[in-house]
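All protein chains of the complex are present and in place, except for one that has been dropped.
Going by the order they are written in, the chains are A, B and C; count residues from 1 in each one.
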Amino acid sequence: MIVAMQENATEEQINGVIEVMEESGVHVHRTTGAMQTILAAVGNTAGLDLSKFEVLAGVMHVHRISAPYKLAGRAFRPEGTVVEFPNGAVIGGQKIAIMAGPCTIENRDQLFAIAASVKAAGGSFLRGGAYKPRTSPYSFQGLGIPGLELMREAAAAHGLATVSEVMEIAQIGPMLPYVDCFQVGARNMQNFNLLRELGQVRKPVLLKRGIAATVEELLLSSEYILSGGNYDVILCERGIRTYETSTRNTMDISAIPVLHKLTHLPVVADPSHGTGRRDMVAPMAKASVAAGADALLIEIHPNADKSVSDAAQTLYLDQFEKLVKELRLIATAVGRTL
Amino acid sequence: MIVAMQENATEEQINGVIEVMEESGVHVHRTTGAMQTILAAVGNTAGLDLSKFEVLAGVMHVHRISAPYKLAGRAFRPEGTVVEFPNGAVIGGQKIAIMAGPCTIENRDQLFAIAASVKAAGGSFLRGGAYKPRTSPYSFQGLGIPGLELMREAAAAHGLATVSEVMEIAQIGPMLPYVDCFQVGARNMQNFNLLRELGQVRKPVLLKRGIAATVEELLLSSEYILSGGNYDVILCERGIRTYETSTRNTMDISAIPVLHKLTHLPVVADPSHGTGRRDMVAPMAKASVAAGADALLIEIHPNADKSVSDAAQTLYLDQFEKLVKELRLIATAVGRTL
Amino acid sequence: MIVAMQENATEEQINGVIEVMEESGVHVHRTTGAMQTILAAVGNTAGLDLSKFEVLAGVMHVHRISAPYKLAGRAFRPEGTVVEFPNGAVIGGQKIAIMAGPCTIENRDQLFAIAASVKAAGGSFLRGGAYKPRTSPYSFQGLGIPGLELMREAAAAHGLATVSEVMEIAQIGPMLPYVDCFQVGARNMQNFNLLRELGQVRKPVLLKRGIAATVEELLLSSEYILSGGNYDVILCERGIRTYETSTRNTMDISAIPVLHKLTHLPVVADPSHGTGRRDMVAPMAKASVAAGADALLIEIHPNADKSVSDAAQTLYLDQFEKLVKELRLIATAVGRTL
Partner (left out) sequence: MIVAMQENATEEQINGVIEVMEESGVHVHRTTGAMQTILAAVGNTAGLDLSKFEVLAGVMHVHRISAPYKLAGRAFRPEGTVVEFPNGAVIGGQKIAIMAGPCTIENRDQLFAIAASVKAAGGSFLRGGAYKPRTSPYSFQGLGIPGLELMREAAAAHGLATVSEVMEIAQIGPMLPYVDCFQVGARNMQNFNLLRELGQVRKPVLLKRGIAATVEELLLSSEYILSGGNYDVILCERGIRTYETSTRNTMDISAIPVLHKLTHLPVVADPSHGTGRRDMVAPMAKASVAAGADALLIEIHPNADKSVSDAAQTLYLDQFEKLVKELRLIATAVGRTL
């Protein structure tokens, strides 16, 4: 942390700031310039609240000069994390993984048709929602455990791993037998109690970026899980909220290479939520692979127009299978397989 | 809901859309123009997912023409909601209420000094955090129940009502004896399970707007609580995330009059989180009262610079007491009391 | 400027950065910490492009520690700038000024009725558009010089100063006889050639913040005018673009106190463009005065619903006159007059 004092800061103000810094447990190096004095904090600054120093008398600006996360940082595991699943699938290696399924698990026929399609396309993950966070209390809220039982059965029939969203701590235990990967939705990215609890679990966690979260905040959230000893965290870009309304969210494709630079954790792209529009899923899936995504998460449904949720962004099975073929060509072009 | 078809939509496409609309449980009125056909849905459209219709063949745009919330709508209670508290305080009437306290409850001395200051200034609510959602897992996480016990005691000594943040369902029961008002933080605004549970409680809920939430989404979240039968919901504007970085958040003062137009629920302004800077709290508190806020939520601390959290935005007690005097003048200028 | 090197930066990288810094004309102070090396630039860094240093090998972050503007900075004129007008009005002093008028000058009857209303309400500035920047090429584009002649005449009849928007350099000369203050619209806030030319003029300039401009960018734009020797610059907050759609723009009320802290230039608030909705103009005008605005800019029209532009945000004359009375009470409450 660097504290830049105002040009006219008094010695008394400077000493006041030094005192507060030292009370926070850091050592202070002072550089007195012709115009401005600069105070550099040396020591463990990861837990410091920088804004606290910004309002001290005589302070101009405070800057963080080291990342506020540790375990998630690239330097912690420079070779990159590869997350392995019971069905042999991996996320984070040279091969790009395909995760697909319905927004909401509706019934056996729907789910088995989807699982067959995922398998046929070469995917390894069946994703489906059993607990649904809905903005309106008047919307359908999910099948719960019976839905997860269906998912486990359909996945087993095709050698797929399962992924489903966990919305609160109490669901973790009951979900354990049914999911190979817990998904934390965008709205829960800063549900820190849930994250801490998932740090105690020994199953991978797919952590979605909140719609207004910065890349740094996403990494800080992953740190909650990692610091509990669960190192199998997969990050997911799924669109952020901006002023543009032609797509439901603005998919921040650049977050993919930015994350690869900052962290060792694998990065998944979700072009379904990223755009909210079926006709934009294919180009954005391609862009994601070209930009370096380690996996794709795609919503599919045998009768997409009649999906009970997210219909607008859900692909029909034939659209999905055609897309995966096209993605394979892009993967090859960037030196990977799919 | 209005579905505007593309200019060149075929009869087959139009009939296809009508069919999906009718399956969703609404009646359809068709207007065939020279250029364009328009389909209006008649019936209960509150739970409809509009985007589902946007991707049907031949559709140009879909527009919602009635609000997606019911109980929160102004029309439900045109005279406005007045929330009453055991200590006689009210929020939503002609009198503007002051809620103040520390970001984090630290110890007895801190809290009793604050409670005395709130009372001296004419405030009626003591607010303090016992469970802290922190972006970094390496930061202090709150005192829990012992902190709430302190708060109840300090509040009782001065006839104040208590407010504290609830972060998950499991905390509701244990918190009940200690809080007169549950606060739902910005990060939990769309934690729908928590909201639904709070709908079953018979204590007021102060619901903070998420940092990327629209006014409509805030109202939909309040609907979760209202639909459980808990009508004592207080909404809170506390700053939204924008591209501007000179303040931590951009306080959306216009949300105050917009909410008063759309809903009967009272509106609180939080200039501490709204700006994140101590020197901006006073002007934004004044602006909030001028714009029609029903209450203010202000972070204060006897030794603000050394507050364990949110130091940058926390007022010293004398700053707070001076501010409340100034706010009283503004309240009078807009025909209210404080 | 502070350059924080990566923890593992080599001596060669550090020396490379020092070399580029010195070539940019600054002296370098090096602090070698146990973990990290920090390079501080001493000298004139106002024109430096910081991002240039960010991509040098071994660099972690680059931070600006002094403001990139000089003449606009508070320190340049700590007592604050007061802009004076030929009719005796001032902006920037203890008295809050009222500027009002139609979005577009339409005809003599309209304009004279408006000028009379401005005068009756106690305002000192008549503002009207003669050149209109319209998003659609199919919309009305303004009356031009004949409109300005009408404005000068109507203003003279009531002792008002005139304000009108200049859209390009070629309009400056022809407009000179008619305007007492040039307005630079939000879309031209970074039209640097226009700004530079206005720096040569000896009439005040009202500079509107762009809809996606930061406070710092607004100040940098004002620096273009100031550096030409024209010190009579008035800044204007008129709403920024965010994800929220319940108002056309989100009025950033906090920009008013933030600007007062950073600069000596007076600050005007435009609640008409700030909200885009007639029913929000009054509460936001009040909030602006409470937050410290030095003047208000309000769109008014004798037949607001039929205004050829901006009808939705334009007040009727009686609404305007009533509002100014209410604002006077707020001005008194914050220790000012109006």
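FYI, contacts are C-beta pairs under 8 Å (C-beta built on N, C-alpha and C of every residue); 3 or more make two chains touch, one makes a residue touch a chain.
This one's a predicted model, so the numbers in the text were calculated from it and none came from an experiment.
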{"item": "Residue among B:241, B:264 or B:328 touching the omitted chain", "value": "B:241"}
{"item": "Chain C, residues in touch with the chain not shown (by the definition above)", "value": "20, 23, 46-47, 49, 51-56, 68-69, 133-139, 167-170, 187-188, 190-194, 196, 210-212, 217, 220-221, 223-224, 227, 241, 248, 276-279, 305-307, 309-313"}
{"item": "Absent-chain interface as seen on chain A, which is shown", "value": "212, 214-216, 240, 242-247, 250-258, 261-262, 274-275, 279-280, 283-284, 286-292, 326, 329-330, 332-334"}
{"item": "Residues belonging to chain B that touch the chain removed from view", "value": "2, 4, 7-8, 29, 31, 33-36, 38, 40, 42, 60-61, 63-66, 75, 241-243, 245"}
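In this section, only the chains that are shown with their structure count from here on.
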{"item": "Euclidean distance of C-alpha centroids - chain A vs chain B, Å", "value": "26"}
{"item": "Centre distance in Å when chain B and chain C are each reduced to the mean of their C-alpha atoms", "value": "31"}
{"item": "Approximate Å spacing (C-alpha centroids) for the pair chain A, chain C", "value": "39"}
{"item": "Interface hub residues of chain A, defined as touching at least two other chains", "value": "241"}
